[in-house]
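With one protein chain held back, the other chains of the complex are shown just where they sit.
Note that the chains take the letters A and B in the order they are written out, and that residue 1 is the start of every chain.
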Amino acid sequence: MVKYLNPLLLAIPVSIFVHLSGHSPVLLFFTACLSIIPLSGYMGKATEEIAIYVGPRVGGLLNATFGNAAELIITIFALKAGLLEVVKASITGSIIGNLLLVLGLSMLLGGFKYKRQSFNRAAAGMHTSMLLMAVTGLIIPAVFLNTHSNPAAEPLSLGVAGILMLVYILSLVFSLHTHKDVFRPSQECSDSPSWSKAQSLAVLLIATFFVVIESEFLVESIDPVVKALGISELFIGVIVIPIIGNAAEHSTSVLMAMKNKMDISLEIAIGSSTQIALFVAPLLVFLGYFMGQPLDLLFTGYELIVIIMGTVITAIISMDGRSNWLEGAQLLAAYSIMALAFLFV
Amino acid sequence: MVKYLNPLLLAIPVSIFVHLSGHSPVLLFFTACLSIIPLSGYMGKATEEIAIYVGPRVGGLLNATFGNAAELIITIFALKAGLLEVVKASITGSIIGNLLLVLGLSMLLGGFKYKRQSFNRAAAGMHTSMLLMAVTGLIIPAVFLNTHSNPAAEPLSLGVAGILMLVYILSLVFSLHTHKDVFRPSQECSDSPSWSKAQSLAVLLIATFFVVIESEFLVESIDPVVKALGISELFIGVIVIPIIGNAAEHSTSVLMAMKNKMDISLEIAIGSSTQIALFVAPLLVFLGYFMGQPLDLLFTGYELIVIIMGTVITAIISMDGRSNWLEGAQLLAAYSIMALAFLFV
Partner (left out) sequence: MVKYLNPLLLAIPVSIFVHLSGHSPVLLFFTACLSIIPLSGYMGKATEEIAIYVGPRVGGLLNATFGNAAELIITIFALKAGLLEVVKASITGSIIGNLLLVLGLSMLLGGFKYKRQSFNRAAAGMHTSMLLMAVTGLIIPAVFLNTHSNPAAEPLSLGVAGILMLVYILSLVFSLHTHKDVFRPSQECSDSPSWSKAQSLAVLLIATFFVVIESEFLVESIDPVVKALGISELFIGVIVIPIIGNAAEHSTSVLMAMKNKMDISLEIAIGSSTQIALFVAPLLVFLGYFMGQPLDLLFTGYELIVIIMGTVITAIISMDGRSNWLEGAQLLAAYSIMALAFLFV
């Protein structure tokens, strides 16, 4: 959690005031977005603190499960509101945001400070192949059933979600039990707790409470914002929600790169994308099923393309165990080109 | 060849009896399937034995050419019966079956026994790039001519088949002549013969004779089975035929993984897929041309996708020279998701 995000907390009272006044949904949207950035940071920090108290195994499980909690809360509200395309777009956007934007910024800023940075190729390779497999499973339904009113979409999506979730559980068994020596999750930044157990729990509860409120503000203002500003729901889902939901985590990745700890940087970026594909997406499919908002995994052609390209580029970039500022700039260029294309769709 | 497959030989007399009685094509289908599993095993074992007698060069040629003999016989009968979609589906299914199912099972079961398994990265890389190129050539006609009634499909498919076959011959020259030191084909399991020359020839002839009979039973019962069970021809072609046609070879790959000989395991799985693309598929195109059953290489979009994904996943997985049980589980999950999708197509 980065301290200079604290001023953004001022957006909370403003958003509540704007909400109560009932005017200007555009302002409500922007203040809700701004306030979620530090809140998700506090949720992450509190989870990490609690993880230290409960020991490595349960702690690892906590970190793995709640790593994308803020984004999960936003998408659950979007799901409840029936904004299924926004939900799918935000899954896409989270994956490429982590891979291209976060990794790109990390390699660029890290590369400005250190001429050459290196990381463990074996670990990066393992994270990448896990990501690749997760992404493959995620996009299979869309590839096979490419019309949006296919009657088989729901059962196939549920079946695929089940298999993905099973792989997620197996990967937890792998990383927390049978091969726990391979993964050393971010010890560098969290060896000893800086908050007491009670403090951590209180922060987690309060931050979650406000994230819930701001997510509701955000989701209810999407429709008027789309009408007022002329940007598409797709753009909000692909670009805006993933950035605000992950901003705090992203800044950790960039900070680690600037401390020349590229291994942690890559683990955050690639691991977070994998978790979206193996855990968040299947969970949303199940929740949608029980909430009567049947979310299928039929991504659009554009979404498929950016997911595939983002994954392949990351695989190639991380294969040689080295990075420099130009690779960072190239990842950011790829992200910019894709974001630009989503504006024109 | 694995001895515990022997009981399945009992399916041979049952299938002949069911065939003669003329009842229950569904039972005929299942008994024919079951009997082909050990028979293809005996064909493979006999070929290997003969290969030892005739010396490394001709022997290597024999092993390379008859490695997929059982499956080739089944698909020739399907070709003769005009089941062109089944033939193309079984080419697809063999490639992904070898890459995802066999390699997945090998890495999973091998990984249960050995925490980490490793293999020669350079050899794996060479096999993988050969596979990639073979697959690229194979799918080009479908990518260029994406309608199934394209008049250019036949000449283009014949031309591509010719180039693929030429590459196959060149790859034999490479592995048996100019670079024979690089490839050491499965010496580990076949240093000294266990059968006499006459025994080997007799086993080969008898096994081939029965594979021919059972293939005829299998192909003639596909149509009634499709109607009776409600599964599609595509599913039989993609999932069922490749599994029974390669089951014996597959069990060898898994056994080698459990003996921690991952190099042989990978060579069988990747090499077998490459052979399907470079040798079996072009041969079927030529045979179809002469049999008046013009088989083009216009795979469906679904088939293209699974071929491409299966190949890319294998390339990424085998690039780091290591494997563990989770990678095996991930490959199996990818196979399950694809098989599930073929059920819903």
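Everything below uses one rule, namely that contacts are C-beta pairs under 8 Å (C-beta built on N, C-alpha and C of every residue); 3 or more make two chains touch, one makes a residue touch a chain.
In this text, all values refer to a predicted model and were calculated from it rather than measured experimentally.
> From the listed residues B:N6, B:S21, B:T178 or B:Q199, report the one that touches the chain absent from this view.
That would be B:T178, which touches the missing chain.
> Kindly state which of the options A:K80, A:K259 or A:R322 is in contact with the chain not pictured.
Selected residue, touching the omitted chain: A:R322.
> Out of A:A123, A:L138 or A:M338, which is the one that touches the chain we can't see?
A:M338
> Just name the one of B:I36, B:V160 or B:V254 that touches the chain not displayed here.
For the chain that is not drawn, the touching residue is B:V160.
> Give me the chain A residues in contact with the hidden chain, please.
Within chain A, the residues that touch the unshown chain are 115, 301-302, 305, 309, 312-313, 316-317, 319-320, 322, 324-327, 329-331, 333-334, 336-338, 340-342, 344-345.
> For chain B, which positions touch the chain that isn't shown here?
121-122, 125-126, 128-130, 132-133, 136-137, 140-141, 143-146, 152, 155-156, 159-160, 163-164, 166-167, 170-171, 174, 178-179, 312, 315, 319
Going forward, only the chains that are shown with their structure count from here on.
> Cα centroid separation between chain A and chain B, in whole Å?
Centres of chain A and chain B (C-alpha means) sit 40 Å apart.
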